[in-house]
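Have a look at the structure below before the remarks.
A single protein chain has been omitted; all remaining protein chains appear in their positions.
Up next, chain A:
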Amino acid sequence: MTLPMLSGEPQVITVGAELLGEALDAQAVPRVGVDWRPPMPGTAGDLARVLADPRRVRANETAVGRLTAARPQLVGVRPAHEVLDLPRGTFLHAGPPIDWERASGPMRGALIGAMLLEGLAADAEEAADRLAAGQARLEPCHHHRTVGPMAGVVSPSMWMFEVRDAEHGGTAYCSLNEGLGKVLRYGAYGPEVLERLGWMGEVLGPVLRTTLERTGPLDLRSLVAQALQMGDELHNRNRAATSLLARELAPGIVDAAPGHAAEVLRFVNGNDHFFLNAGMAACKVSTDAARDIPGSTMVVAMARNGTDFGVQVSGLGGRWFTGPAGVPDGLYLGAYGPADANPDIGDSTITETAGLGGFAMAAAPAIVRFIGGDVSDAMAATRSMYEITLAEHPAYQIPGLDFRGTPVGVDVALVARTGLLPIVNTGIAGRIAGTGQVGAGLVSPPASAFTAALAALAEAAEPGGGIG
């Protein structure tokens, strides 16, 4: 065996006592110092077991390799009852499992709206009573290859983006975006909300379906890559992506439905977040490709239901690890303030899970004021996420970081070691059912969700074979 270090110029990485690093400086030996801190309290034992698991390195390479190799394509727009196993009276919702009892205001509001939309109750009061009586079945979107922004409520008559992974063959779904303000996903269920949902089901969905049948699959991987270079981070800013999508679809829409083309295009153009839902389905299909790799410590879902923040890990199957959802820190609309804010809600953290959103903040200097910061904060946010991720995305690049790939593939072990939690951009829902959106900003996931996942990984770890 030869050791290259014996013949080359020494270059040393130092971690720990600065005295020893300074001794190298005194010898003019080039070195990189690590800014080390103790891991999250109580994790040292679990970390040792997880890091010793002989499967970990290869499993994580496989997981993040599949995540970044995914080629999501928008292949269709179809009603939920056609594509999802969703019997009447069953609703999907965002985040980890939850029941009516523990559901927050906006989640309850969205469920009430969905009951009304499906004609399962005559009015809001009746809807609430039926929901409280357990007459509806609630299941997480994530259990049905689906994601939903904010409350994420999906009912059978809603129309869905259908996204297929051309690399691995998976499929994922997300509802169509209603726009901002008083909308179902923020828990509003007034007449204008239901009217809009009705129009989306009668006009928007069918027009988009026919359009996509004419255009064929739309390459979302390349669209996301372009949008990142145009200033989107694909969670709180989707303006470029929405514009690109509209540009791609417009001729097809005119061909498919000349009578409705103007109102459909006006609706798409009037909502800078129209692309968000398609992007979320693209992220979902990519992270799903990385599921169920034994030994992998990579996060494949982060999602909130307005009460709990939950994570799922590739090596741990469908188990959720949860902690209390935090209240986002951000800017508020109009007279709203933090007291009006609901705890964090929505499956849109699938964007961060796939290396976009808060992880790609450096690509979106235009929205740094959302987080009350400046451009250097955005750069620092993205840079810090390289500390807890397994790879840099080969296609999703950030011009301002010399086209470095976005940080992708959150490693539970690295989160525990560094104490750095994923940076999540998010909208803020009103606390009271029916209010709608009150702001947007940044939120920190609960550390306990990650330490719980780490403990489960430690339990599932194969022994490292230390003593033979």
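The criterion applied here is as follows: contacts are C-beta pairs under 8 Å (C-beta built on N, C-alpha and C of every residue); 3 or more make two chains touch, one makes a residue touch a chain; residues count from 1.
FYI, contacts and distances are computed from a predicted model.
Enquirer: According to its UniProt record, what is the protein name of the omitted chain, chosen from "FdrA protein", "DNA-binding transcriptional regulator, Lrp family", "Protein translocase subunit SecA" or "Succinate dehydrogenase / fumarate reductase iron-sulfur subunit"?
Expert: For the chain missing from the view, the UniProt record says "FdrA protein".
Enquirer: Give the residue, chosen from A:10, A:251 or A:317, that touches the chain omitted from the document.
Expert: Of the listed residues, the one touching the omitted chain is A:10.
Enquirer: In the complete complex, the non-displayed chain touches which residues of chain A?
Expert: 1-21, 23-27, 29-39, 41, 44, 47-48, 51-52, 57, 380, 383, 386-387, 413-414, 417-420, 464-468
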